[in-house]
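Shown here: the complex without one of its protein chains, the others still in place.
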Amino acid sequence: MTERFVTRGFVGRRNPTGPGDIAERVPPGQYLTNDFPVLSAGPTPRTPLDRWSFTIRGLVREPVTWTWDELMTLPNREWTVDISCVTKWTHLDMRWRGVSLDTLLEHVELEPSAAFVIAFCDGGYTTNLPLGDVLNGQAFVAWEYDGKPLAPEHGGPARLVVPARYFWKSAKWVRGLSLLDRDQPGFWESLGYHNRGDQWLEERYSGD
Amino acid sequence: MIDHSDDPAIDRELDGNALAGMLESMFGGDMTAVPGRCAHCATINMVGAMRVYMGGPGAVLRCPACDEVVLRVVETAEATYVDARGIAYLRFERR
Partner (left out) sequence: MASPIAWRISTVGAIRDETASVRTYTLKLPDWPGHQPGQHVDLRLTAEDGYSVERSYSIASEPERTGEVDITVERIPDGEVSAFLHDDVVPGDRLEVRGPIGGYFVWDVPLGGPLFLVAGGSGVVPLMAIVRHRARAGSTVPTRLLFSSRNAEDIIYREELDRLAAAGDGFEVIHTLTRSRPAGWTGYDRRIDDRMLTEVLEPLGAGARCYICGPTALVEVAANALVRLGLPADRVRTERFGPTGT
């Protein structure tokens, strides 16, 4: 590796990770922010709520679809979680409202071979996860951020949130999940991003 | 050209000029003035005129006529991945 030229006086706008208990919550290689940066792979979709739906399909006995109004009747709660993006920002205590994937999956009967999910979204984005990574409170579908309806540029009307993974797995504009018997790399996983994306193990890129 | 001027994230949408340095270092010459034909709708646009969305390590170039993905690029710590399936062809003029 060639010797890098160092710019006099430049340290970058990285926040110190703070006192010990805060520092422990920041995964390796990340810096703290209070911002909510917008990154995307395409134009912001604008599905009106009266045409929106969420579907679980694939290796299930019967696919299930909820309209927006039906989704709103499901038991939901507030989630306060730390979020880490692969671009190195971490935002602690982000407050969401939504429904657990456990609650949604209660409404389908999984085939015994169902072992992976792929989330699909307006605009064509996809991301993949092992089924075990989205059960037991590890994932939810959120429609509110910080007490307000989720803004379109942040994934509204609803997005997936999987706090234990880099934020690219928290698919914006989610419209459903497909249950699969084998892993199917999603939009970024198929082009060099890590397949699993555990921020505590710094699984940013394939080969990490 | 598809009008995105009412997109709430409009300012995050750039164009091929934003990837000029990276594309040049991969392809060995300026790519922004290279016309490319979209594999989805067959419209021809120069790379500099294509829409770019920055997703972090990954960037997406989309056709300004049909919004479909023309090119995807990911820069990891060690390598750059390019998915060019959305390009039917690139036209390099010989002088």
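Order of writing sets the labels: A and B. Residues in every chain begin at 1.
We take it that a contact is a pair of C-beta atoms (placed from the backbone, for glycine too) under 8 Å apart; a residue touches a chain by one contact, two chains touch by 3 or more.
On a predicted model such as this, the values are computed, not experimentally measured, just so you know.
Enquirer: Among A:R8, A:R51, A:K148 or A:R182, which one is in touch with the chain left out?
Expert: A:R8
Enquirer: If you put the missing chain back, which residues of chain B would it touch?
Expert: Touch with the absent chain occurs at residues 1, 3-5, 10-18, 20-21, 24-25, 28, 30-33, 45-49.
Enquirer: If the hidden chain were put back, which residues of chain A would touch it?
Expert: So the residues of chain A touching the unseen chain are 4-14.
Here is the rule we go by: only the chains that are shown with their structure count from here on.
Enquirer: Rounded to the nearest whole Å, what is the centre-to-centre distance of chain A and chain B, using the mean of the C-alpha atoms as each centre?
Expert: 25
Enquirer: If you look only at chain B, which of its residues touch chain A in the complex?
Expert: 2, 4, 7-9, 12-13, 51, 53-58, 60, 62, 67, 69, 72, 74, 76-79, 81, 83
Enquirer: Provide the residue numbers of chain A that touch chain B in the complex, in ascending order.
Expert: Spelled out, the residues of chain A in touch with chain B are 38-44, 85-87, 124, 151-153, 168, 188, 190-193, 204-207.
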